[in-house]
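Every protein chain of the complex appears in place save one, which is left out.
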Amino acid sequence: MSRKVRVTVWNEFRHEKESEIVRKAYPDGIHTAIGEGLGSVVDVTYATLDDAEHGLSEEVLNNTDVLIWWGHKAHDEVQDEIVNRVHDRVLKGMGLIVLHSGHFSKVFKKLMGTGCDLKWREADEKERIWVVAPSHPIVEGIGEYIELEAEEMYGEHFDIPQPDELIMVSWFEGGEVFRSGCTFTRGQGKIFYFRPGHETYRTYYNEQIRRVISNAVQWAAPTTREYPKYGNHKPLETIKGKA
Amino acid sequence: MSRKVRVTVWNEFRHEKESEIVRKAYPDGIHTAIGEGLGSVVDVTYATLDDAEHGLSEEVLNNTDVLIWWGHKAHDEVQDEIVNRVHDRVLKGMGLIVLHSGHFSKVFKKLMGTGCDLKWREADEKERIWVVAPSHPIVEGIGEYIELEAEEMYGEHFDIPQPDELIMVSWFEGGEVFRSGCTFTRGQGKIFYFRPGHETYRTYYNEQIRRVISNAVQWAAPTTREYPKYGNHKPLETIKGKA
Amino acid sequence: MSRKVRVTVWNEFRHEKESEIVRKAYPDGIHTAIGEGLGSVVDVTYATLDDAEHGLSEEVLNNTDVLIWWGHKAHDEVQDEIVNRVHDRVLKGMGLIVLHSGHFSKVFKKLMGTGCDLKWREADEKERIWVVAPSHPIVEGIGEYIELEAEEMYGEHFDIPQPDELIMVSWFEGGEVFRSGCTFTRGQGKIFYFRPGHETYRTYYNEQIRRVISNAVQWAAPTTREYPKYGNHKPLETIKGKA
Partner (left out) sequence: MSRKVRVTVWNEFRHEKESEIVRKAYPDGIHTAIGEGLGSVVDVTYATLDDAEHGLSEEVLNNTDVLIWWGHKAHDEVQDEIVNRVHDRVLKGMGLIVLHSGHFSKVFKKLMGTGCDLKWREADEKERIWVVAPSHPIVEGIGEYIELEAEEMYGEHFDIPQPDELIMVSWFEGGEVFRSGCTFTRGQGKIFYFRPGHETYRTYYNEQIRRVISNAVQWAAPTTREYPKYGNHKPLETIKGKA
């Protein structure tokens, strides 16, 4: 794509309003920290749960190349109509980056077809995210691992389909591992799930985390092709006895 | 599994009642032809759309190791409650074999997360199904290809996620190709999609087609393990500052 | 990568010297037709079998981001030392695009670990290459299929490992199918195998074929990261009883 990739960062934006701790970590909301991390090489807009249509009108989505999704405590409040709209846009080619607790969002579960459950623990423990697919563009510029001094733990089994590509695996101080960076394709859309980012930690200010998300945005941007034709199809060759 | 695999063959069973041509091809219903093809090495029961709960009560599903699904013209009549029940059983470990027009069934679309659309044509044309994963147990005993003198055409793009394993690819006389044998895992369940079997052709009496389905039943039978534990998880190791 | 990708096009360049038919199809050699098809967005250099070190000195390879390989009748004449050098450079990150009969080159077989054999036939028959991974950047700008009026046939089973991504599947007039566009990763290097291009047909002048190869060059360009550290590794955490 020669023009800038158009990114919409969606945030539930509730923790920040209700918790002093979260507000201290993300004074302007998690979405803003994510968006600022993308820099000026992309066009960023924001949308949150309490906006009209959750900020995800047809017009907004039709002008979004890549949608980033952060949600946690209010997955159920996302209206099914909007979930279906986002799902449909992904199948039509919009990239989707699902962060952290977004694993339980309606739209991620709908795209995966599985329960998307996992183990979790809030214990201020160390996470070390190891790169296992070193040639993938999503880890361009990233070291052998990203170390986060304190994060929420997510542990296996993570109930997702086998990812197309497994890019990162986390080690947790408390003894678990987790497939932390996974790609999927659904329809014309590319999807990246990235684990870190509990609301009480300033993870989205970490330069390496920001780099991964920026890389993922470029990777997930739509490919320019005509949408496939489905349905009844005339033969391209002569069929015997029909000539 | 040391005991026989318990298979339930589900058929919409409408074409056979409404069309003389289909009834001639499958006098006792498509399900019966499929079930007979499995032989006595498995325990077969049948269920159809017009049975109570579509024949898929909790009890039936809890006693099913592998469910085979054939549906076409009445996908919409399958109640969402039953779809969710089947979906849930697959995630818990039941194998699922989806045949032909079942690609558009509610449960397959829910498991895939995509539209599952494709090109199609009814033109009595030749299909040649080539094996591309020759060491897979699903093609044990199968030759280099299976040739069907007349079948419905299904063509790419087939809107499914990238399969875990691509086992067979079809060539069609009219000029198309199709990924005809695909495996997926969802939760604890194994899924096999197998293309052939339009209702007007006696495809399910073909010995090679029957062998593929029989092999797939053994492949899809559940693995015996405790269901994974999800949710809050105590640390297995001491976390610094928490000791 | 902000600078131009540096591509080396390697051609055996023997058919063109020995056959009037091939010389007519490719007066300046197959490599030139491939290189011209890449346009000016990349830096192209050429290397051929009969050059010193087959044109693939350490210096040339160290300044190559993506190597394109066309070989057929003289695979055995490629010296093992050069094969090992190319293999090593791929593992270190150089992209590799293997075309057509290059399936039987020493370096492709060494990277795959398999025999890489297939069925073939020269019968001036039609090939139709269907896209099965429509969101992949390698098929950006490509239609539903590419049709070639006359090509050599390659048929399954193609003895390669399961590709990371299957992007295109060919239909042949004579009744076969073939996995024609396949990606692999080996070490830090990305590999794309692309089927078409028998020496007697002007396939590498076809605009759609050129577009696929151009896309593949961008896709295969190296990711910028430090090479992974291997070998003995000091613990990052305190090990009990060792503190």
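A few points about this structure:
Think of it as A, B and C in the order they're written, each chain with its own count starting at 1.
We adopt the following convention: contacts are C-beta pairs under 8 Å (C-beta built on N, C-alpha and C of every residue); 3 or more make two chains touch, one makes a residue touch a chain.
What you are looking at is a predicted structure, and each value in this text was computed from that prediction instead of being measured.
The chain not shown here is touched by just one of A:R23, A:R128 or A:R202, and that residue is A:R128. Only one residue in the set A:F158, A:F184, A:Y204 or A:W219 touches the chain that does not appear here, and it is A:F158.
Of the residues in subunit C, those that touch the hidden partner chain are 91, 110-115, 117-121, 123-126, 153, 155, 157, 159, 161-162, 164, 173-176, 184-187, 228-237, 239-242. Residues of subunit A in touch with the missing chain: 128, 130-134, 144, 155-158, 162, 165-166, 169-172, 175-177, 179.
Subunit B meets the missing chain through residues 93, 128, 133-137, 139-144, 164-165, 173, 185, 187-190, 222-226, 228-229, 236-237.
As a convention for this text, only the chains that are shown with their structure count from here on.
If you average the CA atoms of subunit A and of subunit C, the two centres end up 32 Å from each other. The set of subunit B residues that touch two or more partner chains comprises 155, 157, 162, 175-176.
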